[in-house]
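Just one protein chain is left out here, and the rest sit where they should.
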Amino acid sequence: MSERADLLLAIADDELFLGWRNSEWTGIAPFLEEDVAFSSIAQNEIGHARALYELAAAELGTTADELAFDRRPEEYRCAPLVQLRRLEWARTIARHWLYETADEIRLEALKASNDPEIAGIAAKMDREEAYHRMHAEMWIDRLLSSEEGRARLNEAVDELWPYALGVLDDELRPELRRRAEERLGRTLPDVEPVTRGVHEAELAELWEEMTMVRRSAPAGARW
Amino acid sequence: MVYEVFRQERKGQPFQHAGSVTAPDESFAEVYAREQYGRRQESVALWLVPREALHQIADFPDEFEMKYRRVDGYSIKARLREARERAGTLEMAPGGAEAE
Partner (left out) sequence: MDTRTQEFLEYVQSGGQVETTDWMPDEYRARLVKFIEMHGNSELMGVLPERDWILRAPTLQRKLALTAKIQDEVGHAQLIYRVVEDLGKPRTACLDDLVSGKAKFHNVFHYPTKTWGDVGVIAWLVDAAAIVSQKALLKCSYAPYARIMKKICWEESFHILHGRDVILALVTGTEEQFELVQEALDRWWEPLMHFHGNPIPAGEDPMYVWRIKSQANEDARQEFLDGYVPQIRELGLSIPDPALAKDDETGVWSYTEPDWEKLRAVVTGHGPASRERLGFRRLSREDVAWVERVVLAEAA
């Protein structure tokens, strides 16, 4: 597999799994207006994944759906951060914000790519992600403005920090640290990043559930 | 807080009241209104107003029937017929002698 396909799949898998996790809040978010807003964010992420898969699929001679569903769990390239099943709201917001901050750094680099398709899709994603960032910032502001909110947020960020670092390649991590620390007004712990390559146990469980309907019919069946 | 949302469907059209969202502050209200009234690209613009900023007026007395300010305050049929009769132009009127 080419480096290009590898890169596309890594980001696509990130967006797909995060979109999935975020869509788990549909119907049970803290309040109705937030439920609707967060669901759009989840859909956008799945939409990004689809566009990225299509790009990779063209190169690999397959389809977006096959890349999204028909690989074995160990073949996915997503960062551990997006695999974690966290149905608790403070951690959801922390993950959302950490991921969007990391993704912004990643997209900045990709927009400068001399591969026009990659640069193009990165620019499109970035334009949509601007709204995700706005939403994340809004929540960070709100949580930081109360004692209880700040305590919960900081606890969640500290727990997810090693995973957040694992979203980016080595050379981009210092920038993530700089932005996160500036925003939170404190230093973040010095930790080993939890990097791609070793999957969380939750991934296999997730894969079982996400592919169960699809696997119930022979390959090539229409849905 | 309740924020009232007005939406414009297409450029050039008036902003119309679309509904309301509850939100802790303006930045949340913006996000929520954007989603509730724009996620399908069904609006080109939205206005957001805190409910307290809106004042309803619903009382318009017209005790002395000042209808002269409206089209229905005028009934020219009879006089027009009289004028046409006098000028001998009744048959020329649209619909002939039967017309108003």
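Going in written order, the chains are labelled A and B, and every chain counts its residues from 1.
Following the convention adopted for this analysis, a residue touches a chain if its C-beta (ideal position, glycine included) is under 8 Å from a C-beta of that chain, and two chains touch if they have at least 3 such contacts.
Not measured: the values here are computed from a predicted model.
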{"item": "Hidden partner chain, touching residue among A:71, A:142, A:179 or A:199", "value": "A:142"}
{"item": "Interface with the unshown chain - residue positions in subunit B", "value": "1-2, 18-25, 35-36, 39, 56, 58"}
{"item": "Subunit A, residues in touch with the chain not shown (by the definition above)", "value": "20, 23-24, 26-33, 35-36, 39-40, 42-43, 46-47, 49-50, 53, 64-65, 68-69, 87-89, 142-143, 145-146, 148-149, 152, 206, 209-210, 212-214, 216-218, 221-223"}
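The rule we apply is simple: only the chains that are shown with their structure count from here on.
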{"item": "Inter-chain centre distance, subunit A versus subunit B - centres from mean C-alpha coordinates, in Å", "value": "47"}
{"item": "In the complex with subunit B, residue positions of subunit A that touch it", "value": "31, 33-34, 36-37, 40, 131, 134-135, 138, 141-142"}
{"item": "Subunit B - residues contacting subunit A, complex", "value": "21-24, 27-28, 31-32, 34-36, 39"}
